[in-house]
Each structure stands twice: as C-alpha cells, then as structure tokens.
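Take a look at the structure set out below.
The complex appears here without one of its protein chains, the remainder shown in place.
Labels for the chains are A, B and C, by order of writing; each one numbers its residues from 1.
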Amino acid sequence: MTAEGASLDLRGQGIGLPAKELIEQLQARAAGLSEALVEDRRRFHALAELGWRERNTTDAIVERLAALGFSVTSGREFLKDAPLLGIDPGAERPQTGCAAELDSGRPGPTVCLRVDIDALPITEAPAPHRPSADGWASAMPGVMHACGHDGHVAIGLGIASLLSPLVRANGAGRLRLLFQPAEEGVRGGRALVDAGWVRDVDLLLGFHIGFGVPAGTVAVGVRGFLATEKLRVRLQGRAAHAGKAPERGRNALLGACQIALGLHALAQSSAPGLRVNVGRLQAGRALNVIAEEAELLVELRAERSDDLRDLSQRARRLVEGVASAGELGHSVELIGEAAEWSNPVALARWAGVVATATGAFDHVLSDHVFGASEDATLLARAVAERGGLAGYLLLGAKLSADHHTPQFDFDEEVLPRGVLLLAAMAAAALLQSG
Amino acid sequence: MTAEGASLDLRGQGIGLPAKELIEQLQARAAGLSEALVEDRRRFHALAELGWRERNTTDAIVERLAALGFSVTSGREFLKDAPLLGIDPGAERPQTGCAAELDSGRPGPTVCLRVDIDALPITEAPAPHRPSADGWASAMPGVMHACGHDGHVAIGLGIASLLSPLVRANGAGRLRLLFQPAEEGVRGGRALVDAGWVRDVDLLLGFHIGFGVPAGTVAVGVRGFLATEKLRVRLQGRAAHAGKAPERGRNALLGACQIALGLHALAQSSAPGLRVNVGRLQAGRALNVIAEEAELLVELRAERSDDLRDLSQRARRLVEGVASAGELGHSVELIGEAAEWSNPVALARWAGVVATATGAFDHVLSDHVFGASEDATLLARAVAERGGLAGYLLLGAKLSADHHTPQFDFDEEVLPRGVLLLAAMAAAALLQSG
Amino acid sequence: MTAEGASLDLRGQGIGLPAKELIEQLQARAAGLSEALVEDRRRFHALAELGWRERNTTDAIVERLAALGFSVTSGREFLKDAPLLGIDPGAERPQTGCAAELDSGRPGPTVCLRVDIDALPITEAPAPHRPSADGWASAMPGVMHACGHDGHVAIGLGIASLLSPLVRANGAGRLRLLFQPAEEGVRGGRALVDAGWVRDVDLLLGFHIGFGVPAGTVAVGVRGFLATEKLRVRLQGRAAHAGKAPERGRNALLGACQIALGLHALAQSSAPGLRVNVGRLQAGRALNVIAEEAELLVELRAERSDDLRDLSQRARRLVEGVASAGELGHSVELIGEAAEWSNPVALARWAGVVATATGAFDHVLSDHVFGASEDATLLARAVAERGGLAGYLLLGAKLSADHHTPQFDFDEEVLPRGVLLLAAMAAAALLQSG
Partner (left out) sequence: MTAEGASLDLRGQGIGLPAKELIEQLQARAAGLSEALVEDRRRFHALAELGWRERNTTDAIVERLAALGFSVTSGREFLKDAPLLGIDPGAERPQTGCAAELDSGRPGPTVCLRVDIDALPITEAPAPHRPSADGWASAMPGVMHACGHDGHVAIGLGIASLLSPLVRANGAGRLRLLFQPAEEGVRGGRALVDAGWVRDVDLLLGFHIGFGVPAGTVAVGVRGFLATEKLRVRLQGRAAHAGKAPERGRNALLGACQIALGLHALAQSSAPGLRVNVGRLQAGRALNVIAEEAELLVELRAERSDDLRDLSQRARRLVEGVASAGELGHSVELIGEAAEWSNPVALARWAGVVATATGAFDHVLSDHVFGASEDATLLARAVAERGGLAGYLLLGAKLSADHHTPQFDFDEEVLPRGVLLLAAMAAAALLQSG
C-alpha cells in the first residue's frame, strides 16, 4: 500500500484520506454502534421476505431513515414506471425498497451506497443453528436470510446513523442510500437504473459480506463478476384432441423441447465462461391433449457482457425461429440481469488505503475473482458510463455454512468493520473540506 | 331382429328371453323404481368424488347393498394387493369401490354387472344449469359428475334392488355387482381384473348412458373401443451448478426433451389409429442448476391391442435407451390402460331382442363405433379369454351438453329404461327355470 | 356389365362402342402386331435409360413416329420453359421425351395417350433371368427397365401404328401421344402439364402393365392413387473452426437434424395415409469444421390432395422456422409430385365394356386400389379440371418378380391386349362416324 493510493481522482477532484480527527471520530462512532448493529441484523433476520415482497422490511427501513432526517422515497414513487424483472406486466406491481437522501445543501459530489434487502426461499435450520437456538430465526416459514442481506441492511442503517449528523454539519454534496429489492435472481438492479437513481451518482459503493473472504480481510480489487441474463420463454400453441385430430393442434411441448436442445448447442464457444442452461421446462396439462402452452426458464452467462449480448441474440433468434417453425406464439421475457464488472484499479487501491488507515480491516485483498453474478453491476456500469466511479467490496466474515444453505450464519463482528470502512470512504468524498 | 337372436349360447347353455310374466314383473318393478332412481342419481351427483377418492360414494353404496342382503366386499379386501394404476407404490393405498354378491345357492351362471362411480376435476356450471338451479349440484368444489357415472350408480343400485328378491326366491347362480373406482383415466379396471373379480364370470355386462346415442335408443352392436396405455415416465439425473461445473450434471430435462421428440416419431404406422402424445412434461427447478428430475405423461393409442403392444414396447425401449444415453435413472409406470373391444355379434343381437321384448328401449342400434377408451374392456377381455360372454351397451339419453363439460346433464328418463334392460338380461340368465 | 356402360358422355357427346366391323379390324391389326411389339419391347429394354436422360430412347421413338406420319415435337420445344422437377435451375436442361400428333383435319375430340419411358437405377439380374439368358438385357450398366416402361413404349408405338391409317382415313379429331420422361420419382408429369400438352385434351388415357393385376384381367375402376410431394431441402450455414471459434459457425448439420426430427412429428393426423419421411440427409464435410451445408430429401404423402397441401405448408414452415432459428439460409425445392386420383365411374364402366366387346381382356376389375403414386395423375387432374375425361388402366400381366427388382420381367402376351383395348377406346372417340 503506497502513498500513491492515498488519493482518488473523482471527476477531476482529488479525494484524499479523511483527516486524522475525522477518522478517530468515525472509529468511535462505529464502535459505539456495535450493539445496535447486531440488534438490527437480528431483527431483519427474523423479518426475512422474498424479493419483490419485502414489505415489512421496507417499512422498518423507511421508518428509521425518516427518523434520521433522510428524505425517503418509497412505494409507487420509488421505482416509478421502470419494468420490474420477473414481474408479469399484468400482475400487481410490487412496491418494496426505498431510496433515502441527505443533502448537505452545499455543492459537492453525490455519493451512493447500494444495499440489498431480500431473503431466499429456504427453510432455516433448527437449533443448534444459532438464530434458532437464540430465538431470532426467521419468522417467515420457508423464507430465510441465508445470504447475509440482513447484515447488509444493518450496515446500511448504521452508515446512515453514523454519517447523518456529520453530513448535515459539514458535508458538501449528497449522500444517497438505495435499499434494493430482489437482488436474488438479479432482478431488482435493472429497475433502480431505469428509475434514474444512479444517473447523477459520482461515487457508488456496493458490498457483500462473506463470499469466501476471511474475517478481518476486505477484498478491494474484485473482478470476474459474470454477465448474465435470465429469460422466461413462453410458447402458445393450440390444443387439440391427441387421438381424434392431432393435426389440428400446434404442439407447444415439442417446440419447447426443440428450443431446449437447440439452446444447449449454442454454448460451445471460445468466449470465456459462456454457458446456457434451461433450468426448468413445464409444458402441457392433460394426457390426451396436444400441449397448448409451455414455459422455459433459461439462464445465459458469460464472463464478458459483449459475449453475453451475442449469445442472447442467438438464443432469442432460436426461440423465435422454432416458434415460427411450429406455428406457435412466443414471448421472451428478461427476468434477471447482471453485467460484467471489475473494480477500477485506482478505486480498489484507495479503498485499501482507507481500510488500513481506519483499521476497519486487518488485511486487504487486491485481486479477487468474484465468479458469480450480482445486479449491483448494472448500477456500477451505469455510473461508470457517465464518468463516475463505482466499486464493490467484499467484507470478509466468518461463516457457519455456505451462503444459500439452511445453516448459513455469519459472525456479526463484520458489521462495525463494514460500517467504518464504507462510512469513511463516503466521508472522504463528502467531508473533504471538513 | 329375427327369432334367431332370441336365444344366447352361454357356455353351451341356451338362454332365452324371460318368460312373459317375468317380463311384466320386471317392467312393473322398474317403473316403480323411477322416483328412487332419480333421487339416487341426484344424491350421488352431489357427492361427486374423483377417481381413487370415492370414499363417501363407496360408503353410501355399501350401506344400500348390505341392506339389500348382498354380501359386500370393500375396503382393503376389495382390490387386495392388485397394483393400482396411477398410484405411486409408496403412496397411501386407496380403498374405494366395492363388490356385492348375491348367491342363489343354486347352481348356475355367474352374472356380473360393472358400474363405474368416479367424477371429474371439473367445476360444475352455475344456474341455469339444472343441478345448480335445482339445488343438487356437486357439493365438492372443483369436482363434478360430468360423465354420467352418478346415473350409473343409480342404475346399479336399482338393478340390485329389483333383482334381489327374485334371485333369492328363484335364481340359479350368482349375481355380482362391481362398483369400480377410477374409470376416468382408465385406471381402476386393471385392478378389478388383477384382484380376480371376473375370473369366474359367465356373463359380464357394462354400460354407459348417453355417448351420442339418442334418447330411447340402445346401442348393442358396439365396436371400436380403442386400446390405450397411459404412462408416467420419470427421469433421475444429477444436479450440478450450471455455470461452475455443468459437466458434473446429468441433465434430466434434455433427456426428457429427447424422449418427447423420439416418441412423437414412433406414431407413423400403417396400424389403424396409432397415436402417441406426450401430454405433459415437467423438468427442473432452478435456473442455474442442471435439471435433476423430469416427468413425462405419455398416452399411447391404437385401434388394435396388438399394435398397441408393439408401440408400447418401442416406447419403453426408447425411454430406456435415451435414459441410458444420458446416464439417467428412469422408470416407466403404467397409470392407465384399456383394451380393444367389440361386442360379440350373438350377444348384441340377443340384447337387442331383450330390449325390444321388454320395451326398455324403442330403437336398437346394431352397429355403433365407440371411438374412445374404456377400461371395462379389460374386464370384458378377461371374461372372453375364459370362454364367458361380455357386452357393453350404450343407453341413449338426452344430454344438456357434451360429456366432460361443466354444463353436462342428462334426462333421467334413461334410468328406469337401463334398469329394465340390464335386469332383464341378468334375469334371463339367472332365472331361466323361473 | 350392362348396356348402360356401353356409351360414354364426352363433353356432352355420347361415345359408343366401335362398330362391329371396326372391332374386327382392330382385332386383326393388333394380332398382326404381336411380333413387332415383342421386338420393340426388347429393343427398348436393352436401351434402358434413367429419367431425364432418355436420349436414345427418345430418338428411337421420334424416328418411328415420324415415319408413321405423326407430327412430332421433341428436344427443347417439347417441354418449353416448364420447370423440370429434380433438375437444378442452374444445371443443363434435359431434352428427352416427345409429343406426337395426328390430326384428322376434321373436327372432333382430342384423344391423348400418355406413355412413360424411363428406367431405374437397378442392375439387371444375370441368367437365368430371361432377358439376360436371351440376350436382350439392359446394355446400360446399372440401369434397367424393372418397372415395365419398355412395354409401355412398345404399346404406345403399336397404337400409333395401328391407328395411324384409320385416323387419317376416317378420323374426326386429333390423336396425341405423349412419351413422358422421368416418371420414376414422379418428376416428369408436372412439366407436361406446365408445357400445356393436356390443356385441350378431351379424353386422356394412361396405363400400366402388371401392378398386381393378373394376366388376362384389366382393372378399370382404379382408385387410391396417393398424393405426394418430394422435396429437396438445402441449408446454408457458415463454416468455422470447430475447436478455435465454434461460435462463429452457423451449423447446418444441427439445423438439418432439428428439421428431420420436427418433420417426423408432423405425420400424426386423422387424415388418411398421411406420411412424412426424410429419406436422406447429408451434411458437413470435415471433422473439425462446423458444417456449412446440409441437404435433406423429404417425401410427403396423403390419400387426399388437400391433406397433402396442409402438410406441405406445415413442413415448409417448419424448415423456414428452423433455418431462421439457426441463422441458416434455406431452400425448399419440389423435386417430385403426384396427385390424388380415382377413375370416374362412367369411364371405368365404359372401358370395361370395350375390354369385353373387343376381347382384349378376359376379366374386368371394377374396383381396385392403386395404393402408390403416379404423376399421370397430374395430367388427369388437369384434364378433369377443364371438363375432359381421364382414366388410368392397369393391364394385368404375368410377372417373373416384383416391380423394381433385378429379376423383373413380364409376359409379353399383355402387349397386343393393351394395344387392342386402348386403340379401341381411342377409336371409339375418334372414329365415331366410322
């Protein structure tokens, strides 16, 4: 870690480390939040709600942020008319998640923190699994925070609490917190971009706890986020009596089979990480009826967004052609999306310097492959395309079991560390003259 | 209709028309039952229960038959250990349907009447649909007697009531009534055969009301029952992360697609009426997992049982081969079955003579194509293979709408006609010396 | 055979039997031709040439007809610019077959006889196979008259010779002989129609020897000609190195496979005789190259032309859709075609009367199912659509082996019988006032 990394160029303006006294102030406040962070994490753990259904979670977040003096946008206004991935156009529109903003009233950058809030369709393990043993396990049957987003919410609220008085007193610019619904399945990110929430962002920070990074370590040079599209393909055929007049039917089931086989032949490529999977196929109802309807859930992946775009075009063309071949109606709906991403080197370096200077983390990983998909990448890409900076940090934590398993739990020791690091990064940008 | 038809050769014994006085007695008793028949039909209409779940229906039937002095076999004893088509071996074993027997104590033929008792997964139409308007519509949400089996039960009980005193007084031989569960989907018939209920039958009578035959007419020369097999194919693969290690998976979804395409290519044949339909396919769960399981529902049909057997062998071999090709476990379960059938000419002719002599029906159809499948054919074939006689009659009725529609209803005028004809045929065999 | 059949209504004009003296004259002339017919048959047998390549055969026919005073159209003029099925548009245009006309100069009907002249790609059997043993086997390696078209040519020339002086002397109307190339594969018929050769025909006669009809018998009530289309489907993809950049290829081989599987699923139908067969598939060249080209030969069949049209539309749409799905260029070329056909009852009856009256045949079959395809049906349909009459007769013959086998031969005794019957039918129309 050299002095070189101690300053970050944010749209031409150098952002240094926070002043020594500010660092001390942040350290003290973060330490003081420790108990509240644990309490929050456990409260949201029990509230576990699936993506696009985070109603109680959102209500609780909104209440807290409003109390902290943030200007909060939620409900119908939050995502406006942005398409919601995975939600049928005809279905009732979810109204979860929120944006909270604290404007210093003084000119300065817009610093944005993205926090994901949804849980998973997993039944939490019984005791001795700690949340169950200690009485704060999920109260929602079949739904569980098995990825750590409960901790993310706690960190997000902690940062809000920590920075609120500081920004108000000495800030220059704006602090925005985005509590995103439906990260699982990479569904919610797209809507935040489409609703315009990152259009004016100068510095975007995303984060995840755990993810293979050991406790006490923060990964700053994170790369290898995989580009992905999740598609729902629907075919509409025509029913007919399979015995008496099969020729009158238009067989959606056979069309779906041809599509599945055809899609799996598209994945051979020199492009790295290219993958196709038809994960689910459901077609037809009755034994003696030519199947009228079929649905396929398709996942496309690539290491590079360009390769994904090419693959997606081929896949869509395949669906269209096979549907036409079988005289079937068809639709292809994007139900999840994430982009390729690597943290900019300068930002990574600077984050490492901040982590060290604040003592938030003991070790810094400067090169780490993510190897999965995250829809924060859509926000990051949108920010980068307009000249802003974006970064996604992995906050190392001790885990009781793998993410997405019924036994998942994490050591809450990571919470004040995460609050300190992210708050210090934001403070460096917003309280420069402080 | 010539005098030639007035006698039937039943295992070498000639069976003539009932004597004039007996006919008059039967006519009078049948007429006297009219109101009770309507009441029964409506009661069972309201009770509507799906195949293999006809618990209340069975209880009501058993109670009545016991009261009439029949020896009734029901519950676990009825179908013994016979495999039940469509029921998973591991699942709880249904115990519906029953057999009722009245033994005259005197040597003579075994005459058997087969009555099917199940309803359909159809929501009954509201008023002005007559059952709804008059208050005897199905009390079971989503289940409805839309095929007329409620009428069949009424006819069966009517015949029991009509013949009970006569057989007891003057009969020679045995009267057996088989109340079969799960005719829809051609599931229940196989078990009646396997449990031995027709092994010793000399004369088997089956029947259906409506089915395109006009009111006042009985079709006796019925042919063109289609042989069919309904199969449930299951594939067991191996899950794997579709992005990280697809080669570790064994893809049940792709296997199912190959089977579906392969099966549909088997139907080209010079054999009449050969058909293959994969009516339903369900495979996989999650977008990013190689599908571990798949299930196909397959219907095979042919006009001739031999052709069906060949087709079934090819289909099973196809499944086995494709499963092996993809290193998938597989099972093929027979979940429905019916055989080719045509009523014997002599029996048809004799039935026509009886219908005319008793005045049960005004018109007789001597050649009528059934054109669908019925698992009474399995019983009929079993009887014929052991030298007995079997016939299946269509009792013409005025219908309000097609079978298997929410508006289906029939004119109950057919009930006493059916009772009279079938009771007279049974009486001719059992009360010969009467 | 009643007197009722002794007259035929040809566009409102009654055509009776030839007068007794004329019949006697025809009988004498036909008998006198017997040896010449055998000689001709054997000469053409040795000349055996494949469809669209019948150059020597055509030359020999043209020479004979010209000598008999017919006006002959051959070479480029014969089929004008009509598309030739099975011939690539870019390839050299075949110029085989011919039309020969004898115009009486007096007003009257146009009577047309259609004669097919091509052989098959079969290697003729060695002795004791009669042609080989007697020295008149095919002189063309790998090509053989194994269907009897050599006999057809002999009969056609015999009729020309027999009728020429009669028509010239007493005829009213025109006699036209069409020597059609490429009947095998049902290729040549379409071009004769397109070139206009049957547009003005009042009575069209086609015929085949053998075909399951016994010697001495003529089948007049022939029905069950199957409608068929033969298609050549070509796919054009893009080559790419299969190891280094498979994603750059567009795989014509996989497209062809999807089409083959898809087509075979189209044949399930309640339409009688519907069939699909992909008889040949050739795709790709090198092991390590994504296949750039593919070709499928497809046969569609149905008993009814309407059903065939529907099937053809679905098949073409399937090809188009699958090609589009794989981003492949495609073409579908009709390379063979025949129509549904049944002889009109009146014509069949009249032909039977003529056969009997002339003694040409001893027995008459009034109902016979053809059960295969013949492109004479295209001519017949074209004639019927314009109000003319058309019929196709099967001239019974003793065969040494099945048609299309290396051992095929027929008893030449059928030749003078055929000449007599067909000449008499033509004479009845053309020499009415004779």
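In this text, a contact is a pair of C-beta atoms (placed from the backbone, for glycine too) under 8 Å apart; a residue touches a chain by one contact, two chains touch by 3 or more.
Every value quoted in this text rests on a predicted model; they were computed, and no experiment measured them.
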{"item": "Selected residue (touches chain absent from view) among B:310, B:333, B:362 or B:411", "value": "B:310"}
{"item": "Residue among C:113, C:260, C:348 or C:423 touching the omitted chain", "value": "C:260"}
{"item": "Option from C:66, C:87, C:172 or C:281 whose C-beta touches the chain left out", "value": "C:281"}
{"item": "Which of B:138, B:161 or B:258 contacts the chain that the document leaves out", "value": "B:258"}
{"item": "Residue of B:19, B:271, B:384 or B:401 in touch with the missing chain, whole complex considered", "value": "B:271"}
{"item": "For subunit C, the residues touching the chain missing from this view", "value": "185, 226, 230, 242-244, 246, 251, 253-254, 256-258, 260-261, 264, 273, 275, 277-291, 294, 297-299, 301, 336, 371-372"}
{"item": "Touch residues of subunit B, complete complex, unshown partner", "value": "244-247, 251, 254, 258, 261-262, 265, 268-271, 274, 310, 314, 317-327"}
{"item": "Those residues of subunit A which, in the complete complex, touch the missing chain", "value": "261, 264-265, 267-268, 275-276"}
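The working rule: only the chains that are shown with their structure count from here on.
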{"item": "Per-chain CA centroid nearest to the all-protein CA mean", "value": "B"}
{"item": "Chain separated most widely from subunit C, comparing mean CA positions", "value": "A"}
{"item": "Intercentroid distance (Cα basis), subunit B paired with subunit A, Å", "value": "56"}
{"item": "Two or more partner chains touched - positions in subunit B", "value": "261, 264, 275"}
